[in-house]
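Missing here: one protein chain of the complex. Every other protein chain is in place.
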Amino acid sequence: QTEKREATEETVTIVFKHGKLAGGPEALRAILARFEAENPDIKVKDEVLPASTDEQHQFYVINLEAGSPEFDVLSMDVIWVEEFARAGWLRPLDGIFPPEEREDFFAGPISAVTYQGSVYAIPWYIDAGLLYYRKDLLEKYSMPVPRTWQELVSTAKLIMEKEKDIYGFIWQGKQYEGLVCNVMEYMWSRGGGLIDEDGRFNALKKENIEALQFIYDLIHTYRVSPPLVTTAMEETTRHIFGSGRAIFMRNWPYAWKIFEREGSAVKGKVGVTVLPAFEGYSSAATLGGWQLGVNRYSPHPEAAERLVRYLTSYEVQKEMSIKMGYRPPRRSLYEDEELRRAQPFIVELYPVFERARPRPETPYYMMITQVLQPEFSAAITGLKSPEEALRSIQRQVEYILKLEER
Amino acid sequence: MSRTLKKALNWLVLCVVVLWSVAPFVWQIITSFKPSAELATLPPLLPASPTLDNYISVFSDRPFGRIILNSLVVASLTTVLSILVGSLAAFGLAVLKPRGGYLFLGFVLTVSMFPPISTVSPLYIIIRELGLRDTVLALIITYTTFSLPLTIWILTNFFRSIPRELYLSARVDGCTSFQIFYRIFLPVAAPGLFATAILVFIFAWNEFLFALTFTSTVRARTVPVEIALFPGVHEMPWAEIAAASVIVTVPVVLLVFLFQRRIIEGLTAGAVKR
Amino acid sequence: MKDRREGYRFLLPAAVVLLFVTVYPLFYVFWLSLHRRHLIFDISRFSGLENYAFLLQDERFLRALWNTVYFTVLSVGLELVLGMVVALSLQRAFSGRGIVRALVLLPWALPTVVSARMWEWMYNTDFGIINYLLGVDVNWLGSPFWALNAAVLMDVWKTTPFVALILMAGLQVIPRELYRSAMVDGAGSLYIFWRITLPLLKPVILVVLLFRTIDAFRVFDAIYVLTGGGPANTTETLSIYAYKVLFQTLQFGYGSTIAMVVFLCVGFISVFYVRLLSR
Amino acid sequence: MTKVELKGIRKSFDGTEVIKGVDLLIEKGEFFTFLGPSGCGKSTLLNIVAGLEEPTTGRIYFDDRDVTDLPPPQRDVAMVFQSYALYPHMSVFENIAFPLRVRKESHHVVEEEVRKVAALVGLERHLAKRPSQLSGGERQRVALGRAIVRRPRVFLMDEPLSNLDARLRITMRTELKRLHRELSITTIYVTHDQEEAMSLSDRVAVFHGGRIQQCGPAIELYRRPANLFVARFIGSPPMNVMEARLVSRMPPVVDVKGIRVELARDREFKDRMLAGIRPEDVELSSTPSPSMVEAVVDVAEPLGVYQLVEIVYNGSRLMVRTELEDIRAGQRVYFKLIPERIHLFDPQTERRL
Partner (left out) sequence: MTKVELKGIRKSFDGTEVIKGVDLLIEKGEFFTFLGPSGCGKSTLLNIVAGLEEPTTGRIYFDDRDVTDLPPPQRDVAMVFQSYALYPHMSVFENIAFPLRVRKESHHVVEEEVRKVAALVGLERHLAKRPSQLSGGERQRVALGRAIVRRPRVFLMDEPLSNLDARLRITMRTELKRLHRELSITTIYVTHDQEEAMSLSDRVAVFHGGRIQQCGPAIELYRRPANLFVARFIGSPPMNVMEARLVSRMPPVVDVKGIRVELARDREFKDRMLAGIRPEDVELSSTPSPSMVEAVVDVAEPLGVYQLVEIVYNGSRLMVRTELEDIRAGQRVYFKLIPERIHLFDPQTERRL
């Protein structure tokens, strides 16, 4: 109302918080500059958050809890939106993100931004776990791309015996959020999971035990995964794979572009596919990606909403895909000719994203994951048996969820 | 002769000790000059094509200058405040000897043992309520307080070592207590003040827990937090971290080299006398 | 007498600051620890000793407690022994002693965060200098066995100089005449060390132990930055656990309970040493 | 010149009484010394006069005016300490000027006064130096200068010479004495060195256990010590003390460990007494003589002009000071006590008889 008029009279500055983006600060700056050109009454200041998502989360929590009006637009991991919405820190965006438009988005991210019927953020870009493999090696030993975990193990073992100094399968096993993503993929692809049909939290079940056991076996029984995976994060594994020292790798899509760069040791030798599943079950990938929302305490909500709209618009998402390699959450973009030409790789991932599953959708996810991370870590390093770990998870999470009851 | 053998052994231990102390830091310096492409290959140890890029990008990609400024402001103001309040108290304790002074000193010592983690949550709430979140002021206040026990303890020892006759003499010459404090004791204890100041400065420059908790933006973030929270996509930019580390350690290294005598004096003032 | 009364005025500013910023929060944290308090969802209700009860069956807490004790005992023990060796060898005067002392002081003076980052990089499995120099392929920070020991090593590196310097100062207070006298009386260096040096150094050793034990027990930044508490919480100390609970999910009730426990433990340690010292 | 009077001064620290009732009258311009062993309360009493400590009971008068409740600056006294208490961060000039600066005297006055005083104590050439650059004697002089510059009513000096070496102490002693003569300011001097007390003072008060044992001119204390403590404390080497019995009243004859001595009649006696004999009051000879007693030299310490000799007779030891040069340990010697120089004390009260 009056704000609109004010906005036209003086420029407002809105602050946009986000994690560091691939391609350096300039690419985003260019996009924002265009936004500023289109909206002369708005200036955008973008501020980069720390590397680790845990620290980013801590930043938001501490500031939002204190009602900080110091930033307007925030980028959020999929697992935070419900928590922030439940805490009442986000502005509902139903008005600028109508149900019709949501149709065009993948189901996973939409469900992640929806809390009690309203949307609190708009998906910005999307991620999901993938299997990277060495095309050249599989061809050399004429092995097919594995469709099941067991196949992956046997293929890896076979090649490892022939090739010297090569790891079989590397993934992210350090105690952090990435580990949860990895473990969930095994559980889902075994028919398990943490939340039952009725929405109850139920970790302790046969499928989950078997999945965890399998992960443990990857390292300690089949020995296709080196022990270093228990401390590896994305870049650790990407470096190893990128220097040609591994056959298979689980990672996010970002790695592809790096492998295909000039001078890469594996340029042209890398293939990408959906993650394997257990025999008789279907493959699953953990949904990742970032959403944009508006701070409830923002002094300029209207301007902030405009920025969110802009950044999640068809055009910007397309540009970010083409120029920076980010995967758009809009299905229709995968039909876009320009994008198909520029990033054929992204387009191929469509089926993966279609099937990507969100981690447990609960406002308490961050507390729960603090339980999951160490317990999973303990299970894959053999400090605890899978059953012990899952039992412990169940007990602790129940104590957390008791908060809800009053 | 055994004397020479003993000397040789001494030298050996000495070399090992020095090497052991310095080597990690030297490695950090070397790393800071490596282009990121060379990080992942270990031999050679030295960068094949040393570069200043890491140093440049620390400042160009990040508001690192501002953060150093924050740290400088926090550390210097903390030092000044802590010395001010601490030397007053120490003078009171050591020279005027009020009844119950020992209790107070005991209280101060007890406080010095408080684990910061035990008070960080209420302090966070208090600071938030006072609207001081993410300000250097919040850090200055907490640092001053947490360095006070050290300051009081060391300065009390220093003041005690000043002959009481100086106090009596100045009294007879007509000074008030406060005049004696700043005209006689402060100047005479200058070396002690200086030693303490350096310790407090180093403490404030290095503190992490409170800084991590009470600050959230470049407005008040300090150097250790910045280094701990160095942003990167998916992984640590090791070379940049190394460069940043080298930059922020420079003041500390300078202090140590210029004033090692005083630092050691200050450190040991509390532990060894008595 | 007038002096004495005047003395209180000089103590006043310090007393006010200390009371407000350390003592009051301590009572506050105790109060918090009696609550289920969750800042994010604005939940706050009095729960008595419920948190403490849960603590006793919280495996993660027990694990953290054990880690903390292990870290404290091992690092302080090593630092004392190494510190003594360094102190004895640096004790005698030689030219360049100032520089050597400054170099030795360096690890102590570096920001903990920086040294944690340094060691994290050196410990790196693939590109770390340590594995390279040793010619091994150990996953220092990833293996549950090595991680805590790696943290201990870092701490030893960082604080041995401090211990050595204090011990050195303690050595310097021992009159040289005592050694000379013992030498003239026919005692060898080892005998002198055990019968003269060590007993005379005892008070200083106790003070060092007190400082170091307390510091090690409340360790936070070093390990927080080095490993974040992983792998599998094998390096999670009480402080880190408390911090995560407090500030990653803003559970101020339970977090305060852990913080309270840290405080109590440190209290016990101090009382123990102070007893020894005053004997 | 100021008269200082102490009336019924007592002082307790934490319940233990350190000064147990002192009454004193110090005359205008007098050089008065508190003499006593360490810890007897000399400094405490001096501090009470200065106003640095409050007496528990008792009053202090300067020229008949009660100053007990005045703080130090208003009493207008100057004090010199054993450690000199020079301000190490100030030059000699500033040290001497300090009391004037505190009083906010004009620059001109300060400059002039300091120069005058510096000339008086012989420090003109050192005004720009720091105390750490001075020798012990020069530091001493700075401390004196700082006291003099105020032209105080009373000088208080707390063992100002005891940090100096023996040789310098003698020189400074002479200088102090000369200064006092020139300035004629009432001076209270504290020392535990009897030689210093004797050489400097008009009158000396000997303290022991918080009480004045005797008060009077130094030579008086030496000649007629009021009790055993004073007798032993004054004189070096200290007086020999031996048991004595009265063997006859008329004429009075005492037996000192087997030696009979006839004493003057106007003295008091008891049956059992303690006889005090100063080493310098024994006549020694290396040749026998009928009036003398034979003894053997146990230890002989030649000290230049004279020797200290410890002789043994009859199982008793006696320290003797002699100018004879040919005395050696083991030698047979002959000695005699000088009757009028024998001091007699009551063995119970230890008072002089």
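For reference, chains read A, B, C and D in written order, and residue numbers begin at 1 within each chain.
One rule holds in what follows: a contact is a pair of C-beta atoms (placed from the backbone, for glycine too) under 8 Å apart; a residue touches a chain by one contact, two chains touch by 3 or more.
Values in this document were obtained by computation on a predicted structure and should not be read as measured data.
Interface note for the absent chain: among D:M198, D:L263 or D:L344, the touching residue is D:M198.
Set against the missing chain, the residues C:L62, C:I99, C:L178 or C:L264 yield one that touches it, C:L178. One chain is missing from the display, and on chain C it is touched by residues 175, 177-178, 180-188, 191, 196, 199-200, 202.
Residues touching the missing chain, restricted to chain D, are 38, 166-167, 170, 173-174, 177-178, 181, 192-193, 195, 198-200, 218-219, 222, 234-238, 278, 280, 298-299, 301-305, 308, 310, 321, 325, 329 (touch as defined at the top).
As a convention for this text, only the chains that are shown with their structure count from here on.
With centres taken as mean Cα positions, chain D sits 54 Å from chain B.
Once the centre of each chain is set as its mean CA position, chain A and chain B turn out to be 40 Å apart. Chain contacts: chain B has residues 40, 213, 236 touching two or more partner chains. Contacts with at least two other chains are made by no residue of chain D.
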